[in-house]
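Read the structure below first, then the notes.
Note that one protein chain of the assembly has been removed; the remaining protein chains are unaltered in position.
Chain nomenclature is as follows: A and B, assigned in order of appearance, with residue numbering initiated at 1 for each chain independently.
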Amino acid sequence: MNHFEYSDKKIGNKELAMAVSSIMVGAGTLTFPRLVARYTISADGWISIMIAGAVAIFFAWVAARLASRFPNTGFLDYTSKIVTKPVSYVLTFLFAIHFLLIASYATRGIASASKLFMLPKTPTEVIVFIFLLVVSYCVIGSRTALLRVNLFFFPMVAFIIVVIQLANIRFFEPEDLLPVFATDWPHLFKGAQAAYLYFAGYTIVLFYSSYMNRPKDTGKMTVYGLLISFGLYVLIYIFAMGILSPVVSENTMYPTLAVAKSIRLPGDFLIRFESAYFAIFMMTIFNTASMAFDVVIICLSSMFRRVKKVVWVLILSPLIYILAMTPQSVVEMAMSRSILVMFAFAFSLVVPVSLLMIAKFRGVGTND
Amino acid sequence: MFRRTNHTKKPDSENFDPELVSDLQKNLDNIQKMLDDPQDLMIRKVPVGNTKFSCALVYISALSDARMINEQIIKNIQLVMTETKPAPSSKKQLFALIQQEVLSVGNLKKAEAMDDVMLAVLSGNTALFIEGLANPLIIGTKGWKTRAIKEPVAETLIRGPRDGFIEDLSTNIAHIRRRIRDPNLRFKPYRVGRRSKSRMMLAYIEGVIHPDLVKEVDRRLQTIDLDDVPESGYIEQWIQDSFLSPFPQIGHTERPDTVTAALAQGKFAILLDGTPFVLTAPMNFASYLISPEDYYNRWMFGSLIRVLRYFAAFNAVFLPALYIALLSYAPGMIPSQLAFSIAATREGVPYPAFIEAFLMEATMELLREAGIRLPKPVGQTIGIVGGLVIGEAAIQAGVVSPIMVMVVALTAISSFSIPAFNFALSFRLLRFGAMIAATLFGFYGIILFYIIINIHVANLKSFGVPYTTPAGPMFWHDWKDFVLRAPLLMLKKRPKFLQPKDVERH
Partner (left out) sequence: MIKRIMLAVLSCSLFMLTGCWDRIEIEDRGFVTAIGVDLVHPGSERKHPVYAVTSQLVVPTAVGKNQSQSGQSEPFFNLTGKGESIFEAIRKLSSKTSRTPFYEHNKLIILSEQLAKTGDLESVLDLLLRDPESRRSTTVFVSEGKAREVLGVKPPNEKLPSMYIASMSRNHFKSLHMYPPVKIGDIHRSMLLGQSFALPLIKKMSPKQLKLIGAAVIDGQDMKMVGTLGLKETSGLKLLTGRAKDGVLKVRIKDKLVVVEMISDTQSVQADLRDKQGPKFTITLHIKGRVAESHFHRNHLQAKVLSTIEEKVEKRVKQLTELAIHKVQGQYKTDVIGLDKHMRNYNFDYYQQVRGNWDSGKNIFANSQIKVIPDAKITGIGIINQTSNYNEVK
């Protein structure tokens, strides 16, 4: 039935770029200005973001290089070529856990924000549950469709984020960005460390590259995707600083939403703009969660080839639900976040670099 | 299924399956017996001119053109044969003579089997049996009353051709042939329906359409196993990709210009005898929101109208849901003054917003249905009277708020502005889903519902073409004719998502 070249199991360049972008612009976007501003004086966090972005771009490129060395090969297959089979199994399994945590963290993130602003009395369990149902529905469908959903949503997300920031330009006070460079390097690096987590999602490239139409372009597309979300993050951060000011951002749970809530369009439109913000954030967090879930399934089904996708969804979705419901408070959410940070550093920095180096050393894979 | 059980019980026809024989009378008897000698079966024996041979004409009077049979067949056989010198000596010679010289009819064919004869006769053709020859000559004498060509009622345009398809297949083919004089225009014939044996044509332009697409649709059309095919909707539902989707995956139209445009893009069309509705596929989401008028008007206006239609499509699904969510869950998202005045109008309305919305939407659907069912002159008035009177009375009685009536009216208008009727239907269906989602979870529910629709649509295909092209698999090139309609000079290439063989549009 798949007689059209593009409608088969492969994904195009744009799909990959968008996938990289939208896994990064996720639940974190809401809290992001707070967590970065915490470490820096005034608006200097943008430097941290720049540093984090630069590091991420470099390592994303490394990861993409690693993946494109083995065109049309799954992660498990090429890692077992590079390192031994048992090691590759362990790695894949750890990645599965990592993405499982991301999926549940994203789910919990949207649930908390929705509960606070939209459904204060609805039990979190219910909010998480129906969200997960939709995620599962998406994951059960075809993988290309999942990435296509990204492709619909992400441009919308990016567009609305930009529009919302620009609609606020009246309240933007450039003076709030002063003083510049007041923060010392250690703090800037701490900020960068916090900001880095938001860019660490590029590791999905390791898994999705094998579905690429043109595996050669993996590196380029990963970097493009990263640049897009990097731009959005810088924009969100600078506007949060200019509109709320650094101190306020630091003390606001969801600075990004606070920015959206402060919009007052001239002549008051039919619906306030913040609603659009909620909508796009649900979309993008949905993208993050579904993609992370999908990567978990890629990992697991590459290890256990006989088990069907449906079975995985049925096993994993309750697991994600439980993980998402585990943190009881805001503080515990922060703790689970720090666990994620650890994972993120290990998997997005250490693993791709060492794998690529070993691969080069042993001469495995195509050298372009 | 019910029909098929009937089918097996029918007498005679199952076991009575005669062959063509050289005995003229025997053949005629067989035919008479097979059809149970109905009144309109005409069997006319004619001596062939002044020769010793005789022949017989078999036709059904209701379906054939009597004048043609009289003047061009019987007259010729009687007169021309008399004039012909020398007279044929053998039957074979006679047959050849009749076939080549005597009959002044274009459509002639030699029948090979009794089945052919039956089909021909039942389709309005005439079978000419010659004494002593087993194979009769089939003469195309179809002729029955057809409807005049009129502008399709359901797809009116301000600017555009005023003709429409009718129930007669040949006329419909003529419509297309008249517009595309390309030698590569293909009409692949099919017969569908075990009993009805309706004629069906698969039309496409070879060299433009992706060859695999033809193979695929051919495969699917071959699988059709129905008793009777009264309308192309049967075909559509048999060959569509997913029957669980609320969205149609095949388009239908009564407009020849729409069909020719589709063929020229690299799509195919399916024409069925007996219905003016021609199917076109593969379709994507965007192609349902396109009206041929977009191309007939200048591009700026065409683009504007299209943008408006996308907006209308969104309204048609989500407006009542948004009403529920904003009123019952998130009045903070409405600007203050508006919120106060809505609250004021809702004062005294006994029902929560969602019951109010369901009530009014159901009434609206009812009115719509009634408007269609009623005789035409009454139908229009019932729409207006019903809408106005019920709306006004409902407000007066305090059952609903005025703003709800506004929302319902706006929703209805929006769904009417979607050019494809079947697509508008699916939106009407989804609207209720959105309303339920909004009732349960407010804004959160609506967004999740929107996401679900997107997932579903992303998974959907029409003949292997993803439903969401050119947004889904992204084709920048096709965005020229997506939400906006670029100037014609810029639309030099056929849509990429159909992967036509011939890309250039010359």
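Keep this in mind: a contact is a pair of C-beta atoms (placed from the backbone, for glycine too) under 8 Å apart; a residue touches a chain by one contact, two chains touch by 3 or more.
Computed from a prediction, not measured in an experiment: that's the story for all the values here.
Asks: Which of A:134, A:221 or A:236 touches the chain that is not shown?
Replies: A:134
Asks: Tell me which residue among A:29, A:48, A:122 or A:348 touches the hidden chain in the full complex.
Replies: A:122
Asks: Kindly state which of the options B:96, B:343 or B:488 is in contact with the chain not pictured.
Replies: For the chain that is not drawn, the touching residue is B:343.
Asks: One chain is left out of this view; which of A:156, A:248 or A:353 touches it in the full complex?
Replies: Considering all chains, including the one not shown, the answer is A:248.
Asks: Spell out the interface residues on subunit B facing the chain that's missing from view.
Replies: Residues 244, 327-329, 331-332, 336, 339-347, 349, 352-353, 433, 436-437, 439-440, 442, 452, 456, 459 of subunit B touch the chain that is not shown.
Asks: Considering the whole complex, not just the chains shown, which residues of subunit A touch the missing one?
Replies: Spelled out for subunit A, the touching residues are 41-42, 116-123, 126, 129-130, 133-134, 136-137, 140-141, 175, 178-179, 182, 244-245, 247-248, 250-251, 258, 261-262, 264, 310, 313.
By our rule, only the chains that are shown with their structure count from here on.
Asks: Distance between subunit A and subunit B based on Cα centroids, please, to the nearest Å.
Replies: It comes to 46 Å between the two C-alpha centres.
Asks: Within the complex, which stretch of subunit B touches subunit A?
Replies: Those residues of subunit B that touch subunit A are 210, 212-213, 215-216, 322, 326, 329-330, 332-338, 441-445, 447-448, 450-452, 454-455, 458-459, 461, 464-466, 468, 471-474, 497, 499.
Asks: Enumerate the contact residues on subunit A facing subunit B in the complex.
Replies: Listed in rising order, the residues of subunit A that touch subunit B are 1-7, 12, 14-15, 114, 118-119, 122, 127, 130-131, 134, 137-138, 141-142, 144-146, 148-149, 151-153, 268-272, 274-275, 278-279, 282-283, 286.
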